[in-house]
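Missing here is one protein chain; the remaining ones are kept as they sit in the complex.
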C-alpha cells in the first residue's frame, strides 16, 4: 500500500471548538496520531487564522486553518468528530453529526449526567436531548471502556472528575471506604479554566497566589463524581468538593479523604487500587511511600494514584494527579476514539513527561 | 528627651538564629520597630557576615553583623531575645536566657506542647525541660493574649497551626461544629521550609509542581492543633492534616472541613467568627461571598477567614490565609513581644500588602 | 490642633484612572500618606465599585468608591490630582484641572516628550496642547527635582525610562561613555502592561515563558530615553532598546551596554554613579561586585544601580532595577507630589522590601 493509499485509508477526524486549550491539545495529538488524518478544525472566533497564530508550539505541523463549520461542513470532511465546545453548545451539534453518520466524542459537560435534572441544576440550562443522553456512554475509559468501544456518542469526563473518580472508585467498589463523608480537596492548573479571556486568569491575579472558587457544593463536576462513585459503592455517595487554582499551567492534584469501612491496612488499600488497574497502561498505582508527582504526568495521558492510611483517625487519604488537558481532556478523548475505531487503545498516546 | 535618650531608653532585643527566613523577617520588622532597638543577630554558620550578604532586601538598614552568641553574649547585648533556632536547639538556650533575666519568645516547636510525650513522639527528641514547658505560654495572641502579657517565656505557634486554629477555634468553642472528623487540607509557600539547603526546595523541583508531604498524620504541627482545638471544643479533637507545597514563596492557605453540630446557617457561622474576633486588628473575618486572598495578607500580620456552608452535606468549609513568615512566625512573635513589654499590640506591625 | 483639624488641613488629593494597576498602587500609598487626604477615586468602567472588589489587598483601608469624574467633579473634591489614564486621555483633562487651580501629576506618556512630532510618531495621535507641553516638567525626580518643586504640571516618567535613564545619566554626563552605540536590553514584570484584559497577559501565555515585544526601535519609551540621555551627553544619543516580558508580577531589570570614551576603571565608573547620587535616598549605587537584586527593590521606591567594566571589549555594562509600579510609576509620582506640595521628599515612601 502506498503512502497516499495509507493516508487515504485513515479515518478522517475533525475537531470542532479547536481554538480553545483542549482543542489545541487535541490538534497536537491528532496531527501526530498514526491511525487518523486530521482534516478540519472548526472555530468561530478564530476562523481564517492558522492554528500557529494562536499556539506557536503548533508551528511546523501541517494543519488546516480554523473555519466556521456547521454539521454539513463537518460531515463533508470527516467521519469522526471531537466537540470541544463550551457547555450547552454541543447539545444540537452532537445530534446533527450522529444523524449524518459520524461518531462523536463530546468534551463538554452536556452528556455526562444521566439525570437531566442534575444537568439543569448545575448547568442552568434545559437539556432537551433525552434520547441522546440515554445513548451517550460516559467515557471514563478505565471504567467504561467496553461500552465505549461500541458507542456512537461518548461523553468525555471532566478533568477534576477523571482525577477524583479513578482514585476513589476501586476503594468504594471493594467496600474498603464508607460511602459517607467523602471529601475531595482539588487543585488545578490555570489551563483548566480555558482560553477565554478573564480577569481571574490574568497573570498578575494568579501568580504567587492560590485561591478556592465555586466552593460549598456549587461546582458542576459534583453530580458527575457522585453519579460514578454511587455506582461504585452501590449506595448513595455525596461528596464535599472544593476546587482551587494553582499558579501553574497544567496539572490537577486531588487529595481525597474517606473513612475506613473496616480495618484494612495501608497495604490492603494500595493492593486494592493496584489490582483494580492491573494491566491498564495509563494508570500508575503507587506503592509504599511513593507519592504522586504532578510533573511526572504533565505531558502524558497518565494518572498516578497513591493511598495512605492515617491510622490515628482511621481514614484513608488518596492522592491522584493528571495532566488536566490530556488524561483530563484531549488524551482521554483520543483514548476513547481509539476504542471506538478499533485502533490500539494507546495509539498516538505514547507521550513522556520531562524529567526536569 | 533627646533622640539619643529615646534610643537608649528603648528595649534592647536580640535575634538568635537570625540567618534563617524567620530570622530575616524578624530582623526587618525589628529594625523598623519604633519601640525597640535591635542590638544583636546571632547566627553560627553565617557568623561574620552582614545580613545583606544573605538578604539583599536588608540593604540600607543599619544592622549588626551575624555572630556566634552564647547566652552570656546575648545577655550582654539585650534584655529581650527571639529564638529562631531549629527544633531542639532552643531547649537549653531558653532556660539560660531566662536565668539571666531576659524575656524570650521562642519560635521553634520546643515549648508548644504541654504534653511532653507528644513532643517526644513528633519531634523524636527527649524534652528534658518540664519546668520551662509548664511556664511557657502558647503565644497564639488572639486566644492567649492575656497570659502572654504576663509571661517570661512565650512559645510562638507554628505557621500552619496559627492559620488552622484561628479559623476553627470560634466555631468549635461555640459548639457549631462537631469535634469529630475535622479535616485540614493545608497548602504552604516554600519559605515555610526554611533557608536550609534541600533538594526538595530547589527551584527546578518546585516550580510548576505541587506536592503533599509528611502525609497521613505524621506532621509535627498536628499535636499542637489538636491541643488547642480540644481546649476550644471541650472534647477531644483529632484532625486529619495534610500539608502541601505551593510553587510560591510566601503564604499559607488552609481549607478545613467540619460537620455541623446543629442547624446553623452560613450567616450564623460567619457571625460566630466575626463576633469572636471583634476588635482584633489582625483578624479579617469575611462576610457573604468574600473569599480569602493569599496576596491580600502576604507582607502583613493579618489572617483572613471565611466560612461557607455546604448545605448539601451539612458541612462547613473554612478558608484561612496568612503570610507564613509574618502572622505565621515573625509578625506574631513581635505581636507577642509587644504585649510582654507593654507596648501597643500593633507597634511595628503597620504593614500593607501589595495590591498587584 | 485636633485630629479633625489636622485632617482637614491636609492636602486633598484625587486619583483619576484609579482602577488600573498604577492607580491601585497610588491609592495604597496615598491612603497611608501622612501629609495628604485621599478624597476621590475616578474610574469609569469600575464606577460604583469599592476598590477592594478589584484589589483584595486594599481591604481594611477607608477608601471612597470608584466614580466617574469630570474635571468639575475632581475640582470639588481635591486640590491635587494624579492622572493614571491611558495615553491620549490625559491631554484634555490635565488642562481642565490646571484651569481650575489644581496641581497635576500625569502618569501617562502625554506630556513627556518636548518634541510633539516624536509624540505623534510614537503614540500615533496629534498632541494639540503645545502650551501645556511647554509648561510640563519631566518628573525624573533625581534629575529634575528642583524644577518639579515649582511646577503645576509634572509628567511622570515611564517605568522603563526611569530605570534606564537613571542608570546611564551620570556616566554620559561625565563623558565616561561614548554617546554612540548605547544598547538597553530591558526586562519587565507583567504588571507593566496594566490591568486591561489581554490574551498576551493571560497566565497560561506568560508563565514559564519569556518573550520580546515592540522590538526593533518601536517602543514608545525610546524618544523619552533619548531626550534625557541626549541632554546628559550634550550630543545626540540614539539607543537600541528591546523590551522583554518576565514571568513575574513586579520589577524591571535593565542591562545597558556602552563603549568607554576613555580609559576609566571599574572603580571610576562606580564612583561616578555613587557621587552623582550622593545623598539621594532612593538611589542605591552599588560597589565592587554587588549586583542589583530585583526583590530588594520590589515594594519600595528604590532604584539599584551597578556598573561593571568588561575590559576585554572596553565596554561598560550597567545593571539597574526598580519596582515598575513604585519608582517606575506611583512611588515617583508621590515623590513628585511631595516636592510640589512642599512636603518631605520621602513622605509616605518609607517602604521596605521583603527579605524572602
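Some points to look at:
Chains here go by letter, A, B and C, matching the order in which they are written, and residues are numbered from 1 within each.
Here, contacts are C-beta pairs under 8 Å (C-beta built on N, C-alpha and C of every residue); 3 or more make two chains touch, one makes a residue touch a chain.
If you're wondering where the values come from, they're calculated on a predicted model, not measured in any experiment.
Which of A:56, A:86, A:128 or A:262 touches the hidden chain is settled by the complete complex: it is A:56. Screening C:145, C:181 or C:194 against the full complex identifies C:181 as the residue touching the chain left out.
When you scan C:114, C:198 or C:255 for touch with the missing chain, the hit is C:255.
For chain C, the residues touching the absent chain in the complete assembly are 181, 183, 185, 187, 204, 207-213, 215-217, 238-240, 242, 244, 246-251, 253, 255, 257, 259, 266, 291-295, 298, 308-313, 315, 317, 319, 356. Along chain B, the points of touch with the absent chain fall at residues 21, 190-191, 195, 197-199, 201-208, 247-249.
Not every partner is drawn; the one left out touches chain A at residues 21, 24-25, 27-28, 32, 55-60, 191, 195, 207-208, 249-250, 284, 293, 295-296, 299, 302, 304, 325, 352-356.
One rule holds in what follows: only the chains that are shown with their structure count from here on.
Measuring from the averaged C-alpha position of chain A to that of chain B gives a distance of 40 Å.
Averaged C-alpha coordinates give centres for chain A and chain C that are 46 Å from one another. The centroid of the Cα atoms in chain B and the matching centroid in chain C are 37 Å apart.
Multi-chain contact residues of chain C (touching two or more other chains) are listed as 21, 191, 195, 207-208, 249.
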